[in-house]
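Have a look at this one before I ask anything.
Only a single protein chain was left out; the remaining protein chains are all shown in position.
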Amino acid sequence: MAFSIAVQIDDFDVGQEYSDLVANDVSAGAVVFFVGRVRDFNDGKNIASLSLEHYPGMTEKILQQILDEARRRWQLVSARIVHRIGDLQLGDQIVFVGTASAHREHAFQAAEFLMDFLKTSAPFWKKEKSRDGSFGWVESKDKDDKAAKRWE
Amino acid sequence: MAFSIAVQIDDFDVGQEYSDLVANDVSAGAVVFFVGRVRDFNDGKNIASLSLEHYPGMTEKILQQILDEARRRWQLVSARIVHRIGDLQLGDQIVFVGTASAHREHAFQAAEFLMDFLKTSAPFWKKEKSRDGSFGWVESKDKDDKAAKRWE
Amino acid sequence: MIRVVFFAQLREQLGTAKLDVSIERVKTLSELKQHLSLQNPSWESALANTKLLVAINHAYVKGNHALADGDEVAFFPPVTGG
Partner (left out) sequence: MIRVVFFAQLREQLGTAKLDVSIERVKTLSELKQHLSLQNPSWESALANTKLLVAINHAYVKGNHALADGDEVAFFPPVTGG
């Protein structure tokens, strides 16, 4: 479990993910994680729920490639990406990215890198349901493209 | 508990800290945390344990100032700093920094900022016990000063 | 045979999630797009969207690309996970 990815319908337990990341490894002096959750506002719309579609097979392949690239760039003891699919409600957890390293700057940078590339290259799509009952596909954001470009 | 600090002998529970950070707040779409742990190597020495001294009163004041500054700089829903003092063993948790925001870049930057300033301005001092039984005060690192300077 | 798959908005716009095209008819990605637009004129504008991403066998490609029997070609809008 030192380096792993998961695409799943089920929720994840952040405390458990953290424990798994540092399990029995006393060189993991620095642990960073990110959790993305369904939030109430997006692009000015009142969000009620989300539906997450993905491209089975390609999603896992891309997440694994991003993880491998992070291992090449930084000294990591462990790292993990978990992304949920299916129907999610307000406040539900969507994504977990965790990194452990002997060095804090490596753990932070790798976690940001993983999120930036996940956002722009992993084939997931969000469809939002607003509180007024309307549905709409989430638009990709220029700032996410810019965030990913800084690692080139 | 939306914004709080703690200096304590007791360990902290990362899962619980995470839950407290996002409790009932559906605007916290992005949560970042950092955990620092006692690691086995530092400056080439084999570490067996640590003792953490601090300046009671000033420590809490500085941590609060750092937290207030992060709130001024970024849009945060909640943030927390927990730092332990006293005797710690290999693998023990030392510090927790958590940030929650509607925006991932705010959560990441605030967490890095909190750690960088904690490292260079909060009056804590580590004394290491090596596996050969010798004791030594940890030296401050130039790279920590540099990390803090990037926020000026 | 080429397996063609569509996702998200594009899947909804085309009303199709997947279809198969004979490799005899399309030797390249450009030919595949032309073929799809000819067969389904209402798809033309959706498939002409320059923001669409294209993957062959789960790997992103840009520009034109040769196709081989058994390839899976995916068309989809910019991704929005995370």
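By letter and in written order, the chains are A, B and C; residue numbering begins at 1 in each of them.
Here is the rule we go by: a contact is a pair of C-beta atoms (placed from the backbone, for glycine too) under 8 Å apart; a residue touches a chain by one contact, two chains touch by 3 or more.
Remember, predicted model here, so these are calculated numbers, not experimental data.
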Could you tell me which of the visible chains the hidden chain touches?
B
Of the residues B:47, B:95 or B:111, I need the one that contacts the missing chain.
B:95
List the residues of chain B that touch the chain left out of this view.
36, 52-55, 57-58, 61-62, 83, 94-95, 115, 118-127, 137-140
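We take it that only the chains that are shown with their structure count from here on.
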Taking each chain's centre as the mean of its CA atoms, how far is chain A from chain C in angstrom?
27
Quick one: chain A and chain B, Cα centre-to-centre, how many Å?
23
Report the inter-centroid distance (CA atoms only) between chain B and chain C in whole Å.
49
Note: chain A residues in touch with at least two other chains are 36, 115
For chain C, write out the residues touching at least two other chains, lowest number first.
82
